[in-house]
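For reference, the structure I am asking about is given below.
Missing here is one protein chain; the remaining ones are kept as they sit in the complex.
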Amino acid sequence: MTRLRIGRNRSAGLQRPPAAILAIAAIAIAFFALPFIGLLWRVPWGDAWSLLTTPSSLTALRLSIETSLWATALSIVFGVPLAWVLARYGFPGRRIVRALCLLSLVLPPVVGGVALFAAYGRRGLLGDSLFDWFGMRLPFSTAGVVLAQTFIAMPFLVLTVEAALRGLDRRTEDAARTLGASRWYAFRRVTLPAIRPALIAGAVMAWARALGEFGATITFAGNFPGRTQTMPLSVYLALESNPGQALVLSVVMIAISFGVLLSLRDQWLGGSSTSGGSR
Amino acid sequence: MSINAQFDIQLPEFHLAIELALAEGEVLAVLGPNGSGKSTLLRALCGLQPVDNGKILLNNIVVDDAELATFVLPEQRHIGVMFQNSTLFENLSVLENVAFGLRARGTKRVVARANATEWLERFSLEQFAQRRPASLSGGQAQRVALARALATNPDVLLLDEPTSALDVRAKAEIRRDLLRLRQQRPVTTLIVTHDPLDAFALADRVIVLEEGRIVQSGPLDEVASHPRSRHIADMVGLSLVRGEVRDGALTTASGARLVVPADSPSGPSVASIRPAAVSLHRAEPEGSARNAWKMTISDLDRHPERVRARLNGPIPLLAELTPTGAEALALNVGDDIWASVKASEVTVTPDLGS
Partner (left out) sequence: MAFQVPKLHPNALVAISFLMLLVFAPACGSSSTTSSTAGSTDSLSGSLTVSAASSLQGAFTDIKAAFRKLHPDVNVTINFAASSTLAQQIIAGAPVDVFAAADEATMNKVTDAKLLSGTPTLFAANSLEIIVRKGNPSKIASLSDLSKSGLIYVTCAPEVPIGKYSAQVLQKAGVTITPASFEPDVKGIVAKVSAGEADAGIVYSTDIRATKRAADGVAIPANLNVIAKYPIAAIFKSGNNTAAEAWIAFVTGTAGQSILKSYGFTSP
């Protein structure tokens, strides 16, 4: 075990992982990379541009971006207070509430869609009230898509933000209170900035999840071009009628998600701010 | 502002029962080991922890009363708090940190910043104004935290372990700042600490907390010479000697000389000596101990497990012996006796005060 290693590559030797681990990791990398490489290889690049700019593709793309951004906004507006309550208040049954709020994370999304029917559908618990009060029908509507995406995506944000809130030194907020800050002022000026990296990471993850949401959307909101047919639905349906278009749309989705994940790592998770006295 | 507190708080580990009164401008040190309830006492006073029984009055106004169900929120108590290990806001610059309290109270940004700049200048911290707290040293951060707590002109100042986790020099700087502050504007202050030097440097009076109870209180001298428990004895028994260090020796104002460790920096200093490090002899000692003085025993405090002797002479000292040792020397108040201290037992701190 404690054999002395003397040589010029001493530090390099210490940092290099064992060969077996390297090999297995390489297999894992290939496991992730191959499907995407395969996809790129299959794409009919000659027609890519025309396939991508067909009205149906553009409609689906626009709808997907709109609905996923709405879902992200709703996730932030409702998810941050939820995470706050889960992280800070020890009420009886908190663990149950917490599990409940994160259930859609592990549920098959189709089940999520069915459950949404049971609550907000026409014959659901709230369906009639929603219609009576707001004249609103959620199934088969764009609002229904946003609802389904929010249902599936919000737990990602809640998890990240809750972890950040738990990791926060509460004395910082205490200090703010003793300095004359109300709870709300302390939250806005002290807590929120402190959890900002986690909030951004959580929001981006929720957004990516909303963008890729399929099961709950098609179950709850159906599939109608321009109204509820998002990119993933469009890809799924095009697979049968127009595989080339499906591939091109898939590549666009992958490119968007990949870009977001890359920027997330570099800007917010990796080298955290070391912006000292540069002013 | 005066403080009157008489309350109970039930904690998971123990019960905190407090009864204390501070007059306007008084400085009280709360000494006690970790987990004795010191911080909870502080949190109760500033409104971060409601009391379970009893009440707290600031300037004779009830801010927390369990029976009346009165509770004044922390942001309305006008108490400045400096927490342990500074709790600066990492996302704000040093200047914005100091301006935070005024901003939170609705002061205009320009005014708050001007005021904060003044406070930074007062603590000679103005060159850090635009820096982020993360780039400050521990001592600098703690002094910024002090400036931040003072910037709202609080009526009461609560200091939670103001010097813990700082190096010797930074500890001394904080103490100097606090002393200057007292001279400029006496603020009713409560210092929670486990470092008796804080109490020696700053406090008029101490209370000692153990497991949620006040086990002793009074002027520091009295507590130091008559500690009621081993624990208190260990904590407050230090003898302090002020003077000028030069060439490995400290010279007091009265001209007495104390040999200190050779690596001690020159300049005005405070030397501290633990009572157990002081040896007593009937005759002038010979040999390695170069610090030896002829003293008079002015007070003896006998306990079954230890004896404390207060010694008057060129350098007033507290000495502690085992009962057997005291018996062998047949000590009595008024006796002349030789006291010696090894140079290696002397701790030297730079004296930045007054």
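In this document, chain identifiers A and B correspond to the written order of the chains, with residue numbering beginning at 1 in each.
Everything below uses one rule, namely that a contact is a pair of C-beta atoms (placed from the backbone, for glycine too) under 8 Å apart; a residue touches a chain by one contact, two chains touch by 3 or more.
What you are looking at is a predicted structure, and each value in this text was computed from that prediction instead of being measured.
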| item | value |
| --- | --- |
| Partner chains on view for the chain not depicted | A |
| Per the touch definition above, residue among A:Leu22, A:Leu40 or A:Met136 touching the missing chain | A:Leu22 |
| Contacting the left-out chain in the complete assembly, out of A:Pro108, A:Gly167 or A:Pro243 | A:Pro243 |
| Interface residues of chain A (partner: the chain not displayed) | 12, 15-17, 22, 26-27, 29-31, 34, 114, 117, 121-123, 139-140, 218-219, 221-225, 228-229, 233, 236-237, 239-241, 243 |
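One rule holds in what follows: only the chains that are shown with their structure count from here on.
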| item | value |
| --- | --- |
| Residues on chain A engaged by chain B in the complex (per definition of touch) | 169, 171-172, 174-182, 185-186, 189-190, 193-194, 196, 274-277, 279 |
| Partner chain A, residues of chain B touching it in the complex | 43, 46-48, 73-81, 83, 87, 89-92, 100-101, 104-105, 128, 130-132, 134-135, 145, 148-149, 152 |
